[in-house]
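Moving on to chain A:
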Amino acid sequence: MDQLLALVVVVPLLMAATICALNPLLRSNRRVLDAAAIVTSAAVAVMLIVIMFRTVPGDATYWFAGFRPAHHVAIGIDFAVGPLSAGLASLAAILVTASTIFSWRYFEQVGVYYHALMLTFLAGMTGFCLTGDVFDLFVWFELMGVSAYALTAYRPEERGSLQGALNFAITNSVGAYLTLSGIAVIYGRTGALNMAQIGRDLGGHRPDGLVVVAFLLIITGFLIKGSIVPFHFWLADAHAVAPTPVCVLFSGVMVELGLYGVARVYWSMFAGALGHHAAITGVFLTLGILTTIVGALFCFRERHVKRLLAFSTISHAGMFLTGFALLTPLGLAGAAVYVAGHALVKAALFLCVGIVLHRLGSVNETWLHGRGRALRWTGVVFTLAALGLADLPPFATFLGKGWTEASGAARGLDWITAVLVASSILVGGAVLRVAGGVFYGLGDPPSEDLEEAEESSEETSETEAGKDRTPLSMIIPATVLTMAGFALAFWPHLGADVQAAAVRFQDQAGYNATVLSGTHITHPVAPFRSEKTGVTVADVLSGAGSAVGGLILAFVALYWRRLPVLRRGFEPGTGLVRPIRRFQSGVVNDYITWIVLGVACLGGVLAFSIR
Partner candidate 1 sequence: MNPALAVVTPYTVPAGLMDALQVTVLVLIAAGATAVVVIREPVRQVIALSAYGVLLAVLFLAFQAPDVTLSELTVGSVVLPMLLLLTLAKVRRREK
Partner candidate 2 sequence: MHVFPFVVVAWILAVGLYGIVTSRHLVHQIVCLIVVQSSTYVLLLGVGYRTGAVAPYFFDIPGRTPAVDPVVQALALTDVVVEAAVTALLLAFAVQAHKRFGTLDPQELVQLKG
């Protein structure tokens, strides 16, 4: 029994309670608060990394209150941890550490609650990754959600932040209740809440309506959190208004945790019953590709830099889901590496945007054009991170995407490569366009969209703008994260290790044995074999192609009006997307309508294809 497994959740919770209890003492002593939050999240990160390495030989289980399964029936709650879940949780802890360091100088005033909420948010994310009990999964999901809603509204004096928080809270709550309904339905069948036990009880039977319904309801909440089209609308609203250090967590890990939830639930509970049906691949691949394309298009036409990055997150979420949808170990491993690489560079990008906001007081690309020249180092970090986001080798992102594509090609889905590369070019092009325009003053400022100018006008009060220097506590986390995204690719045997972890993640029988009998058995019975993981020419070409394509696109966008073709009346991106834009109405009633319609359609497809 490894006590670390419990402590990674309990320590941040206890620290959150402690700083609230000592509120009157700490209120005037902000540095103590900052230090407490940084030290706690860093300690959690270290513990989780230790757990990740310890679980490489085999998954670890922890039975709370010591209630081990009796006769292979779980009576307590367990944490069942493998390298993938521990790795994702440690990614969350690392990003929380980075953003609390960043906050050291970022907020002029910050209360006790900011730090307490960051810590409960971290505890929720960690518990969500580690738990092996499906209702416990819901509890941590809600803790994570409620902390995130409160953090989104952390600057309630602004209209946008309230609207964003309301849309976020209502859509995600509806999703969580659907998830809970699914949990209740599956409990009604199996009389169990332990995921391994449910998987064992369901496996071997033909999937009937109840299994399909429970599966879809449970994952609906996670798909909403994972911002998969058509459940993605809340994300841009929330990201645009949440304080920038919080956006780092939203984009970097929270969305990815939703997709982790889908993968966890599928592989530990439903894989045996639903089979590795072509329908599962078909449904998730469709969702993933659709999300990738929609996110990339929206991203490219956006001028509000935080929203631009938010849409790029949606696009990437689609790519991660694509990796999962292949159901192969390499696809999952690719998605995992992609998540890690993306989280590091995306966090760095958001931190750079925070610096811009701190120094210049705006996130409007048009207004900022050329004004960021003085921020030299920030510009360099932003550009590097943008290239990383565009999958430039040797950033880890190119490996993740390359493996996803390779695995897709091995299943005869070559066209995935084309879609992913095109989307990467669009997303990378948009972010590089911002880099070139804002930090180097290249080309012309994009034409002003009046409506948007109004939207981004309310962006000043989260930090005292107009500072002359960039504090080291802001630029160092951004730099370190970018370098980490770079260094990750040089991890020895990265591919082999992650793929081995992915094989174990997909091995339902092995997971059952570990959890319910406490024995480690290794018999990869996954329907798809492990594949070669080295760095191939195709990986490098696809990554470099995306980055170069992104650079070219960025230059075209910046110098568009000086090009001789089609100069008048056509801004790249806008005409293409204007009709779709109506969907992103900002009205939560609409968002819920799309969620209901989306669930009904998905349900219909699943009902007719799995039986």
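Convention: a contact is a pair of C-beta atoms (placed from the backbone, for glycine too) under 8 Å apart; a residue touches a chain by one contact, two chains touch by 3 or more; residues count from 1.
The candidate set was assembled so that all candidates are chains of the complex that A comes from, given by their letters.
The structure presented is a predicted model; accordingly, all values stated were derived computationally and were not measured.
When the candidates 1 or 2 are screened for touch with chain A in this complex, the one that qualifies is 2. Chain A makes touch with candidate 2 in their complex at residues 135, 139, 142, 146, 149-150, 153, 156-160, 162-166, 169-170, 173-174, 177, 180-181, 184-185, 187-188, 191, 193, 236-237, 240-241, 307, 451-452, 455, 458, 581, 584-589, 592-593, 596.
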